[in-house]
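The complex appears here without one of its protein chains, the remainder shown in place.
The chains carry the letters A, B and C, assigned in the order they are written, with residues numbered from 1 in each.
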Amino acid sequence: MQFLSDNAAAVHPNVWRAMQAADDADLPYDGDRLSRALDDAFAQLFGREVAVLWAATGTAANCLALSTMVQPHGAVLCHREAHIEMDEGGAPGFFLHGAKLVLVEGDHAKVTPEAARAALEAIRDDVHQAQVHAVSITQASEYGCVYRPAELSRLDMELAPRGLRLHMDGARFANAVAHLLRPAAEVAGPVDALSFGCVKNGGMSAEAVVFFDPGLADVARYRRKRAGHLPSKGRFLAAQLLAMLEGDLWLHNAAAANAAAGEIGAAAGGRLLHPVEANEVFLQCTAPERAALRAQGFGFYDWGPEAARFVAAWDTREEDAKALARAVAAL
Amino acid sequence: MQFLSDNAAAVHPNVWRAMQAADDADLPYDGDRLSRALDDAFAQLFGREVAVLWAATGTAANCLALSTMVQPHGAVLCHREAHIEMDEGGAPGFFLHGAKLVLVEGDHAKVTPEAARAALEAIRDDVHQAQVHAVSITQASEYGCVYRPAELSRLDMELAPRGLRLHMDGARFANAVAHLLRPAAEVAGPVDALSFGCVKNGGMSAEAVVFFDPGLADVARYRRKRAGHLPSKGRFLAAQLLAMLEGDLWLHNAAAANAAAGEIGAAAGGRLLHPVEANEVFLQCTAPERAALRAQGFGFYDWGPEAARFVAAWDTREEDAKALARAVAAL
Amino acid sequence: MQFLSDNAAAVHPNVWRAMQAADDADLPYDGDRLSRALDDAFAQLFGREVAVLWAATGTAANCLALSTMVQPHGAVLCHREAHIEMDEGGAPGFFLHGAKLVLVEGDHAKVTPEAARAALEAIRDDVHQAQVHAVSITQASEYGCVYRPAELSRLDMELAPRGLRLHMDGARFANAVAHLLRPAAEVAGPVDALSFGCVKNGGMSAEAVVFFDPGLADVARYRRKRAGHLPSKGRFLAAQLLAMLEGDLWLHNAAAANAAAGEIGAAAGGRLLHPVEANEVFLQCTAPERAALRAQGFGFYDWGPEAARFVAAWDTREEDAKALARAVAAL
Partner (left out) sequence: MQFLSDNAAAVHPNVWRAMQAADDADLPYDGDRLSRALDDAFAQLFGREVAVLWAATGTAANCLALSTMVQPHGAVLCHREAHIEMDEGGAPGFFLHGAKLVLVEGDHAKVTPEAARAALEAIRDDVHQAQVHAVSITQASEYGCVYRPAELSRLDMELAPRGLRLHMDGARFANAVAHLLRPAAEVAGPVDALSFGCVKNGGMSAEAVVFFDPGLADVARYRRKRAGHLPSKGRFLAAQLLAMLEGDLWLHNAAAANAAAGEIGAAAGGRLLHPVEANEVFLQCTAPERAALRAQGFGFYDWGPEAARFVAAWDTREEDAKALARAVAAL
């Protein structure tokens, strides 16, 4: 019973079907009819004009988006636990040509307006320190927590007057929307570009970068090719994204994963380190307790010496989640 | 009847099957059992130890390979028509951090030892000019022509004493092997790294970078992640490559494409601009002649004002190739 | 009798004096009163508002200027013999983060509108080829030839409608102005930024980057610091530049160098490979002839197997120039 991560979960049958239906040769790269349908499909989701590019990984999606907002001599402000800082092998340094990451602290891996302001004001306004050009936040956060629309507005009030761009790493954006039950546009808030995750949510190899400022997308298209991220059979990536949007599969999948995580979280009582608002559960948990759980067949990651992380996926079986919930309650 | 390119052809059924068989969750990234099987599978093909990484595109494969051989202050020598110069949107400049491409001329888009020597000797041996660290050649070349093992040896005799690395862009390496009917190791020759193409040959989204010096692969692994080219479900890329090797599918597919191209080439007579040694045919062809062919339903690219390029793929139908051959003969 | 280059000539006494007068401690970096006086001094020279940054070398000046005009995924169009291509050790690749140089041919190392247009039109307007963002020309050119104002206007008519920026490498701008005897603004023409040379013309270690679009200068200031080109005692660089402008020292020095070169050129007759319009003379000259000149004590560079280059500097002694002229005439 696997709770290691959602990142290697199976591919949803609808995604498989859509990919196979795309096998007929069509124009290469992003010239095929599926790739050309993405802008409209996402415009409908967000209720406004957008320009959408597919990308093969979340790292590529995040860094391509940021590369349109941040000059090489600038910086990105993000949380100290952000994926771009912790888990992308220095990809921002590569895609942004050495631009800096300015790190802030914050509960539940969320960037607050106060923390952002303090960090921005600590940077001397001279050429001896890299100036922040954009802020990147993660929705849901690295600890499975969700920014409310009001939080996003407050953050925007801090950033917009400074002329800063806002990027959202939405590797688990679907889980945030499924949790808040608000329109996607509200959950994205005032961002300039959103990395819309699909791989962790039943896809195979496609994420979407949704640009709310189409001018940025024009730059991103060149950057994507230049980064080797323009496969000739791009139709198979577009097919995955369209299949996810079709009939709100993305939301159903995310809701299933959230429900499984919620089941486990509800059994955890005071052990919970973060509220369970998406599909991740972080528990205080001693080494012997973790050993006990593993002995019962549960797979998961240690999170430092005194905690464990459990991740549910779209295909986590209900009985597995219930079994884990019982085991956690019985610790 | 499509002869535009092989780059958007359909995916071979065996590849589809292998991908579906890989759907079971496994370790993420390249930790799955299929990815871990690649070194051995390719070692068997080349008869020596190799380290193999998958990559999603030929551009990524080429540039990752070169990034292990060329320092940012160095240069790559290649043909003026090389894909890395003409069609990768400046990706070498990105992956190699501004290293230079030194361009040489040569018939059939092939780099000769003489041309390489002349270019190398024209570079002043001082810090005011970027020094060449590696040479990149394309097998089969951008004009569908093949380096013989003896040509590769002669090139190596020019490069090795200078301490230069050799990279081979093998987007159509299969077609070269199918043409020469020699062991893969001989067709690769003394290269340090080979981009082994699969997408143009019945794959969906996987190329292999074969490192004959495993130390280079260790660097490439970091560079790959840093470039956003390490998808979490890497097993689907590995599955494609293994399916291509299985039962020599790669060779059968390439042979089919070569045969179709050969059919067309044989009908072309004196119009041929380059010998047909792979799956591409370049014909001298006026605008009215091209219009006539298009009127008969043939799709292809103009190649400047007086020529046309026809590319056969693994799934080009024999009757289509014959029809085109007849039409060409009748011009 | 040294005619190797003007790049290591002595420092003019006025420049020494100005530097010594700047020794009093002042604010560091570019905050001192001399650095702050540059904008006005150059505004007076060019008859319009400009923003001026000093830089220690021509390479730094050129590349900092271009870095404000060219995105990493773009390209610079320049002559095949341009200093940025031939003699800067790949610095444009470094400062522009891998942007490409697109090379054109042209007599006397000058870029013509026709050559520029042909090269621009040969670039496919898609993401697979790097697009040109700026053009760089050299005034006087690498062969000591000068663009007339009308030539610059014609070039501008080709570039402006395409939205391309124009940079001028003016390592020998003074020599061009001294030759044309036109106002500096006309000799610069419609450029966005000019590298205004001083080191070859009696300075020690300061060039000026003159931005005619002050917005570019704001970016350049960050890039300059980031490239380690913001010395704390910047006042000594500013002092050199102000000394050069004072009493038109820059023009007097350049006129002296031009006159010496003119003397030699006038004696060269049909041997001249390029008109002598600045301080460089390129002569057809066999190996024995070169040996004969060297035997008479003249120092100079071979320029390929059949030519020689002679460069006069601000401090070339009249008798030396005359002696060389006689020796050349006597060949």
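Odds and ends about this structure:
One rule holds for everything that comes next: a contact is a pair of C-beta atoms (placed from the backbone, for glycine too) under 8 Å apart; a residue touches a chain by one contact, two chains touch by 3 or more.
Just so we're clear, the structure is a prediction, and the values are computed from it rather than from any experiment.
Here one chain is not drawn; of C:73, C:226 or C:290, the residue touching it is C:226. Note on the undisplayed chain: of the listed residues B:219, B:307 or B:331, the one touching it is B:219. Contact with the undisplayed chain is limited, among A:77, A:99, A:177 or A:251, to A:99. By the touch definition given at the top, chain A reaches the unshown chain through residues 72-73, 75, 86-90, 92-94, 96-100, 127-130.
Residues of chain C in touch with the missing chain: 2, 5, 7-11, 16, 20, 23-28, 32, 55-57, 59-61, 63-64, 88-91, 93-95, 199-200, 204-205, 222, 225-233, 235-236.
Contact between chain B and the absent chain runs through residues 71-73, 97, 127-128, 130-131, 219, 221-226, 230.
By our rule, only the chains that are shown with their structure count from here on.
Here the largest set of C-beta contact pairs joins the chains A-B.
For the pair chain B and chain C, the distance between C-alpha centroids works out to 42 Å. Here the spacing of chain A and chain C, counted between their Cα centres, is 50 Å. Separation between the centroids of chain A and chain B, computed from CA atoms only, is 34 Å. Shown for chain C are the residues that touch two or more other chains, namely 72-73, 97, 127-128, 130.
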